[in-house]
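Complex shown without one protein chain; remaining protein chains in place.
As written, the chain order gives the labels A and B, with residue 1 at the start of each chain.
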Amino acid sequence: MSWILALPILTPFIGAGACLFLRNRKGVGWISVLTALASLGLAVRLLATVIDHGVIAGQVSGWPAPFGITLVADYLSAAMVLITAIIGLATALWAMAEIGPTSARLGWFTLFQTLLGGVTGAFLTGDLFNLYVWFEVLLISSFGLLAIGGSRSATDGAVKYVTLNLIATALFLCAAGLTYGATGTLNMADLHGKVAAHPDQGLMTVIAILFMLAFGMKAAVFPLFFWLPASYHTPHYAVSALFAGLLTKVGVYALIRVFTLIFTGDQGWTHEILLWCACLTMVTGVLGAAAQSDFRKILSFHIVSQIGYMVLGLALMTPLALVGAVFYLLHHIIVKANLFLVAGVSRRLTGGSDLAQIGGLYRAAPFLAVLFLIPAFSLAGFPPLSGFWAKYLLVRAALEEGAWLVAGIALMVGLLTIYSMTKIWAGAFWKPHPGGYEPVLAQLSPRARVLMLTPMAVLAAMTVLIGVMPEPFVTFATTAAQQLLEPDAYIRIVLGARP
Amino acid sequence: MRSPILATGARLLLPLFLGFALYILLRGHNAPGGGFIAGLIAALGFAIVIFADGPEAARRMLRIDPRSLGGIGLVCALIAGGGAALSGGAPFQGIWLDLPVLPLSTVLLFDIGVFLAVIGGVLALIFALEDSGKAGG
Partner (left out) sequence: METILAILAGALVTAGLWLMLSGNLLRFLFGLMLLSNAVNLAIFAAGRLTEGRPPLLEPGGARPVGELANALPQALLLTAIVIGFGLFAFALALTIRAYRSFGHLEVDRMRLAEPEEPRGEA
């Protein structure tokens, strides 16, 4: 079992090594695509194994739990690994058309693969300190990717991203250290019982709040989101797409894991805070987006707003709400990454990203317009796209709990999302280009056209697919939520794991 | 500013640093020490050369691009981790070749990998800083 779990983590690092040696060669992008393809295969195998066997766990180096580092995959982890591999492959292909030899020489593809490895590791680990290590791996790679953009505003964005994330890191480390000091273990399954049985529950709540701060900052939850809109619009578009799809979701995943498995003792306190943070995150994100007039900045603020929905699902903590959160998590990664890829192509064709200075995309590339509308409508929650079901599940869960205000906020934020998407549509696609200049698709070389549009079309097709036949996905999310709410199987398998 | 004393000293100190790094690396097998700290010591030796003779001299002495060195280290560590598959062990489980005099193991290979990766990483960073210093005036 341990190899099925370890290979999806190891493969990106092997690819990173290969990319490092070949960084001056032309084929380095293909190495990264091949690695992403291999990761995808391994992720599919992992998911198939998890569906067959239920939760699986393995021990690194063969040290038994709770002493060694546990790798563990339940439905949620395995699905997240798969979706990471899908986004990894899509951006790897897309990046071939964007990343020039200068960035490649600086190690762009190496950092890209280590980032994917770090994200995968964070999803598969069953140990709090190991989670910290994977966070750092992906953080250092993301620093590099952000800085390689090279422009002055990229440096500016990187400064804010780096400093605020370093504070979150220190908080996380402090929380992990205090957890160890109080309970004597860092294995998450072991912590479930030990935290619940700890005599000083007040101390546990303090530690829980520290974790909430640390992960909340990574996930860009109100009021800790300021680094995100300050930095996500500055690097290469492929980097933006990857970050938008995956990085904040690692924070959300960590929140879900920690607050369903470990800190469930004082839900009236912790989950109440999460609930109001979630509502404020949704509202501030969408209002922030309404005030922006730059393609990528609008999308960046929408990441914040959508994070609110996922945290809302966690905060309500009912079975249906968690189904909604898991479903939202999976659907959102695909949609958001795709929107940033559309922004990248739009920038290529129109030469800018400020909505006041671009336009005419609909006439130039109707196909691109369709590729924008599918994820945009899905983001806003139009039926029959994936976002509709995600929002439907969450709103219904809120109504069942009698949280009318919360449900109302969620619906209103959906409406405001349509406003922002309409603004992008009107600015970039519908109105003519103000410079009197006609963007045409021929500005992309045929090679770039294939490399950029294929992954976007596939991601859009997945959005439609999830929307048209949501049943298998909802069933999957239901099992995932069940495993989260009843972690007995998870704990039994981790603590009894044989190498 | 170049100082002949520092330049001469650096050339004498480098082998000393490298020797000490090697000692710490091997000692780390059973006692305090290990690949990371050894890598830092070795990188420090080269850093002194950089300060004394400039990055070009250090690059010539190193002979290999530090980034490639880091890559070799990464590959060594990965081989050491993946090698356990051959014996049916868990990932990163140590395999020991019990030779009569010299107990070789994948654990040692992993440590050497860390050693090389640290030298490569630290030197790549210092070179990058030196280069950007020149570019910025």
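One rule holds for everything that comes next: a residue touches a chain if its C-beta (ideal position, glycine included) is under 8 Å from a C-beta of that chain, and two chains touch if they have at least 3 such contacts.
Everything numeric here is computed off the predicted structure, so don't read it as measured data.
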Visible chains in contact with the missing one: A, B
Contact residue for the chain not shown (choose from A:I167, A:L373, A:I418 or A:L441): A:I167
Selected from A:Q113, A:Q292 or A:T478 as touching the chain missing from the view: A:Q292
Which of A:D156, A:E272, A:E438 or A:D488 contacts the chain that the document leaves out: A:D156
Residues belonging to chain B that touch the chain removed from view: 30-32, 36, 121-122, 125, 128-129, 132-133, 135-136
Interface with the unshown chain - residue positions in chain A: 129, 132-133, 136, 139-140, 143-144, 147, 152-160, 162-163, 166-167, 169-170, 173-174, 176-178, 180-182, 229-231, 233-234, 291-293, 354-356, 423
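Basically, only the chains that are shown with their structure count from here on.
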Distance from the mean Cα position of chain B to that of chain A, given in whole angstrom: 35
Residues on chain A engaged by chain B in the complex (per definition of touch): 2-3, 6, 10, 13-14, 16-17, 20-21, 23, 58-62, 107, 499
Chain A partner contacts - residues on chain B that touch it in the complex: 67-68, 70-71, 74-75, 78, 81-82, 85, 89-94
